[in-house]
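The structure appears right after this line, and notes come after that.
Shown here: the complex without one of its protein chains, the others still in place.
Just so it is clear, A, B and C label the chains in written order, and each chain counts residues from 1 on its own.
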Amino acid sequence: MKINSASKYLNSLRELSPVIYYKGKRIKDVTVHPATAPHARAAAMTYSLANSKEFRGLATATSHLTGKTISRFTHVHQNVEDLIKKVKLLRVLGQKTGTCFQRCVGFDGINAVYSVAYEIDQKFGTSYFERFKQWLIRIQNENLMVVGAMTDPKGDRSKGPADQPDPDQYVHIVARRDGGIVIRGAKLHMTGSVNSHEILVMPTTAMDERSKDYAVVCAVPIDAPGVTLIFGRQASDDRRDQRERIDVGKPSFGAVGGEAVIVFEDVFIPEHHVFMDGETEFTSPLVYRFAAHHRANYGACKTGLMDVLTGAVSYLTQAQGTDKGSHIRDKITEMIHLSETLYSSSIACSAEGWPTPSGAFMVDTMLANVCKHNVTRFHFEVARLALDMAGGFIATLPSQYDLESENVGHWVRKYFSGVKGIPTAHRIKIGRLIEAMTGGTALVESMHGAGSPQAQRIMIFREGELDKKISLAKRLIGIPTSNRRKTKQNST
Amino acid sequence: MKINSASKYLNSLRELSPVIYYKGKRIKDVTVHPATAPHARAAAMTYSLANSKEFRGLATATSHLTGKTISRFTHVHQNVEDLIKKVKLLRVLGQKTGTCFQRCVGFDGINAVYSVAYEIDQKFGTSYFERFKQWLIRIQNENLMVVGAMTDPKGDRSKGPADQPDPDQYVHIVARRDGGIVIRGAKLHMTGSVNSHEILVMPTTAMDERSKDYAVVCAVPIDAPGVTLIFGRQASDDRRDQRERIDVGKPSFGAVGGEAVIVFEDVFIPEHHVFMDGETEFTSPLVYRFAAHHRANYGACKTGLMDVLTGAVSYLTQAQGTDKGSHIRDKITEMIHLSETLYSSSIACSAEGWPTPSGAFMVDTMLANVCKHNVTRFHFEVARLALDMAGGFIATLPSQYDLESENVGHWVRKYFSGVKGIPTAHRIKIGRLIEAMTGGTALVESMHGAGSPQAQRIMIFREGELDKKISLAKRLIGIPTSNRRKTKQNST
Amino acid sequence: MKINSASKYLNSLRELSPVIYYKGKRIKDVTVHPATAPHARAAAMTYSLANSKEFRGLATATSHLTGKTISRFTHVHQNVEDLIKKVKLLRVLGQKTGTCFQRCVGFDGINAVYSVAYEIDQKFGTSYFERFKQWLIRIQNENLMVVGAMTDPKGDRSKGPADQPDPDQYVHIVARRDGGIVIRGAKLHMTGSVNSHEILVMPTTAMDERSKDYAVVCAVPIDAPGVTLIFGRQASDDRRDQRERIDVGKPSFGAVGGEAVIVFEDVFIPEHHVFMDGETEFTSPLVYRFAAHHRANYGACKTGLMDVLTGAVSYLTQAQGTDKGSHIRDKITEMIHLSETLYSSSIACSAEGWPTPSGAFMVDTMLANVCKHNVTRFHFEVARLALDMAGGFIATLPSQYDLESENVGHWVRKYFSGVKGIPTAHRIKIGRLIEAMTGGTALVESMHGAGSPQAQRIMIFREGELDKKISLAKRLIGIPTSNRRKTKQNST
Partner (left out) sequence: MKINSASKYLNSLRELSPVIYYKGKRIKDVTVHPATAPHARAAAMTYSLANSKEFRGLATATSHLTGKTISRFTHVHQNVEDLIKKVKLLRVLGQKTGTCFQRCVGFDGINAVYSVAYEIDQKFGTSYFERFKQWLIRIQNENLMVVGAMTDPKGDRSKGPADQPDPDQYVHIVARRDGGIVIRGAKLHMTGSVNSHEILVMPTTAMDERSKDYAVVCAVPIDAPGVTLIFGRQASDDRRDQRERIDVGKPSFGAVGGEAVIVFEDVFIPEHHVFMDGETEFTSPLVYRFAAHHRANYGACKTGLMDVLTGAVSYLTQAQGTDKGSHIRDKITEMIHLSETLYSSSIACSAEGWPTPSGAFMVDTMLANVCKHNVTRFHFEVARLALDMAGGFIATLPSQYDLESENVGHWVRKYFSGVKGIPTAHRIKIGRLIEAMTGGTALVESMHGAGSPQAQRIMIFREGELDKKISLAKRLIGIPTSNRRKTKQNST
């Protein structure tokens, strides 16, 4: 691994020159700009964990392509154990950053494209798989961070790509030149993109024949000509601009992953970086595999976050003298129960993993969707419980400026104190941490990251094998199961 | 009513000189400072509604003390109709401001103190009731805004007032001087306090004999010597500082009520503004009556807010082309269902209102507690549903600066567009409104305003008349009901 | 009132000769047959309560037609007070019977037909209203029990009445004879029908022009020629057949209302008992008014049942020595909270009642639907909580035969004992009561009685005034509200 530490990772970002806008201005150095630095630091944790004695076994893997030790985030899952190690790695990273560390998006993109490229080649005699492996070996050797870029703007959602008034609402090929293609469009909500090295572009939905130009998978350097990033707002993001370390909640890390719009304005992609070009029938498996892998993560990383939140609230109740209350213990229990329910599905969909024809292992689709779907509910309930126990001061706390003011600081310290022995500043800091982890952006991310709830419900229904279940019921009451609705002349 | 319009109200605030700190600095004029002006504007709506032909009947009342037309917010409920009009008034105000308009805290304080002062006098021959009526007549005639000040800091919550290491964790009388008392302490989470005229101080919990000095009710001008306010932070509050009108979500109004700490540093209160002084046995009814009135409100004002939020999400789904989806209609239905469930309890506890000995009408305590308790659950679920339908862009939208940027503005407008005919800016504005109404501070307020969930559960259990319910069950199975646990020698 | 006591009511039933089948055999006397007697006894409570000093004010009313004192169950609501008294009456009856007392179905039918008949006459110059009043005066004077008959079998639910392969799946007019009509079809789930005097037939859904013959409202004596009733099964109904008084749970009363199929096999209805005949446009208001009245009830009677169940569980936890547990108190609190939430909506939709053109008062439709919709959720949760606290013996208790057995009775008494002082038999009886109130039929009734959940959701969406809510949101963000989707040439 060329980039083998957090600091080398941050340095490597400085060597790139992506075009990034935030609040109307260009960001020069994402590793120091207050809006992006916290996200770069969270991603850097994926690098530093590989050097940790305790977690190296989770954070690294042996490349099946080169035999070298690589970051697990660049690995293609070779077995169930790999899938389970990924889950445990994500939980640890969630615990250590209390936020999104972003790198699993590219990780999942790599695994989805790998297995699908293989199958396209099997069917059409193309050479995407070989191209992809070459690209991947470079990613592994250099240990690059890849942003998996799937979600298109979609414009009018009642219409598909081919029927949009504006054809650019989905990324598509607008021209073909010698040795490559030219793409246009945008990808929204691109987690970690501003501090990534490469973009792996994938289609966002199953395409039909009319949308061949939209069925494109390719890799693009983050600073390729024509690529522009516009960084999005987060709840209370301005507190960070002003270096109010306490009031941001998490002094080192971001609220979520740091999302940006990536605009592709006629970007040229050389042929060897194109991994799908018009094979529309493979868009559906690609999307579903990426989605399944990605949904599986949420029971891991979010459980890590909930571990932090549960700890934060427990500590706060100690600070406030309420920790012995039976209803407090009951609510803490509920937070743990919900978190571990999520974790169950991440582990389970991994334990039920299966090999694709390429040899890459997939998680169980049903359980991965179930996992993410519960996150869209339980994170809100866990937040609700946390805010219940934390008390109203989460919403009314004066600022750090007041805490440190000569005029009113003594009153803030006096009137926000709790039990003897725990400094008021600790209580305030933990309150701000809870505020940051339960409000706004953090919850929206749990709702829509890796697909909105309805996307999971569609998959759960589809994978539910209703016909089989109907047969089970019929057998129990002794009615024939072969022909479901055979018309009978004389019904009883 | 001396102050009989929104503008006169705002002018009246400029004539006061309260000591208010925010982010370490004094606020000179709350009606223009970006942190406080939105809250003043929301409160001003309670004044302007009294001039509205449509809502005058709700917004005003006839004083039973003077026979004059007064603001309903200064009225003592004389019958069930008054209670129900209050509910309707609060819903309308919630619909028109989309936020907390603050003035019901003082309103409820007035009603609670009125009836309890009467009863203290009946028992002890004191003259609190007369004093209070005189004070109230002035409030009614001038149409002042009163902040009801109940919540003390509480310090170590495992200890009562008398056992705190720091005696000031609850407001208390520290000295008695000619013609009055001197109080010290603080009140937290004081909604609307920075733009109120007077403070009505009340004890926060039932007191025992050891805490006589803590059993104090009194009125204090907001700019009385020794009074200092420290204004609290809200989610994304800095966006407002910088005049980013779109990004704040609600351009005119605040996220919640605008809460502040009120510090009382040895404040002198003349005798005629003292309405309880040591009658500890009446602290309990005072707290419960105030709490019941205040909890009843939440099914009204929050339903108003949910009306706005439901409308916002409906419009957004139209803008995105998803409004015809069956799951969208189902979720909208659920939002309405939950909102109207809350409204039910507000109406019901009013319809079941009853007269106190003073003649002032009280809401039904059980149903008022049930009302608020559901708010602490349903507001989160309503927010969750709204965020589900709104989509991930709530968390990743670029700023207004980017929308208006020469460099990237065209891309923001292009790639955040929806259906033809609805401008992207409308979609973005409605998205920001949803963001402001579903995140952080707004939900915490629904959780803890008017008392935390556990406070309601204690009341619900206490009012549940379990013995009566046990008798009902016993009668149905034919076992004797008179002696609950009479020891029997030969049990069957 | 001719029938002015429970015993006269039971006697009056013996004078009728309806054709009733149960388990393949005819029931001769519904007042003694073990399957039907408990239901007759529950309905009888509506008669005896009118003689109770405590509840007479609720159980009777003054007829606006005759000025006489009548049973409230035959009354047309004249004001909000009437609506609220109805709610209180139903809760008391639920508390006293622990089950469905059935008579509100006819009550609601009377109120719905009254106001709609008036409006038909206004529009078409018919004389249904006068006919109906004459019929109603007889019902009031004799104090008859009327079954409101609405739900048709519906056959293939994907088709309307006119498209059914079998035209009889909805009750319809099959012939017209001198002085009357002939109807055929059936009504399902007819609560209390076997112990009623008359049937008030109403259409089950809004009809269109093609279904004129299905738009029929009429009154039919329960023992009219051509009417046959088939009584349905209930959970554990055979225990009752065998007189196992303990094992049935409620020794005197039924599990639910006692439902039957009513078959109309070419039944002649004289003209003066026909209150609608082909006026299809009035089927919709009729159904909605009946449904709204009926849905409003569920927050009253079911709250009465939940009062009993809460009492039963509380007593059982005393018997088992678990009543002091904090989680027990918390669950009891939750049962009360959910019950009272239901009650809120019953009270609220009554308090918000409004006069129809006929003068009869209607409940608020939105809140009535909200009321019933919550019942379809909360009754299950209340049952779940009750079963949680009751413990596993609810599912494994030996029979009363074993309790009284010489061989094993002493062991049953020994090993099902609880705390000292409460006889084992009491614990067992209360356990059986809980079993009866939480299982099977009882919960299905709460789900589907007065309309299935989806029926309420449709109404809630329809009554939700989305356009108004959208305007509220638009106003807050300053975008025009007049034309919702006016196409703009240059959208931003």
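Just so it is clear, a contact is a pair of C-beta atoms (placed from the backbone, for glycine too) under 8 Å apart; a residue touches a chain by one contact, two chains touch by 3 or more.
No experiment lies behind these values; they were computed from the predicted model shown.
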Handout entry: Among A:Gly57, A:Pro225 or A:Gly464, residue touching the chain not depicted
Key = A:Gly464
Completion exercise
Across A:Ile3, A:Val116 or A:Met366, the one contacting the chain not displayed is A:Met366
Exercise for the section: With the full complex in mind, choose from C:Lys133, C:His327, C:Arg462 or C:Arg475 the residue touching the hidden chain. Expected result: C:His327
Completion exercise
Given C:Asp29, C:Glu81, C:Glu130 or C:Asp166, the residue that touches the chain left out of view is C:Asp166
Completion exercise
Residues on chain A facing the left-out chain by the touch rule are 84, 95-98, 249-253, 307-312, 314-315, 318, 329-330, 332-333, 336-337, 340-341, 343-352, 366-367, 370-371, 373-374, 413, 417, 420-426, 429-430, 432-433, 457, 460-461, 464, 466, 468-479, 484-488, 491-492
Exercise for the section: Using the touch rule from the top, list residues of chain B that touch the missing partner. Expected result: 326-327, 330
Handout entry: Contact footprint on chain C, counting only the chain that is left out
Key = 21-25, 151, 153, 155-159, 165-166, 168-169, 186, 188-189, 228, 230-239, 241-242, 247, 256, 259-261, 263, 320-322, 324-325, 327, 376-377, 380-381, 383-384, 387-388, 391-399, 401-402, 404-405, 407-408, 411-412, 414-420, 435, 438-441, 443-445, 447-449, 452-454, 457
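Here is the rule we use: only the chains that are shown with their structure count from here on.
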Problem - Identity of the most central chain, Cα criterion - result: B
Exercise for the section: Same or different, please, for the chain A to chain B contact, judged on whether over half of the interface numbers appear on both copies. Expected result: same
Exercise for the section: Quick one: point me to the chain whose Cα centre is farthest from that of chain C. Expected result: A
Problem - Between chain B and chain C, centroid-to-centroid distance (C-alpha), Å - result: 39
Practice task
Averaged over CA atoms, how far is the centre of chain A from the centre of chain C? Could you give it in whole Å?
Solution key: 50
Completion exercise
Contacts with two or more other chains occur in chain A at residues 327
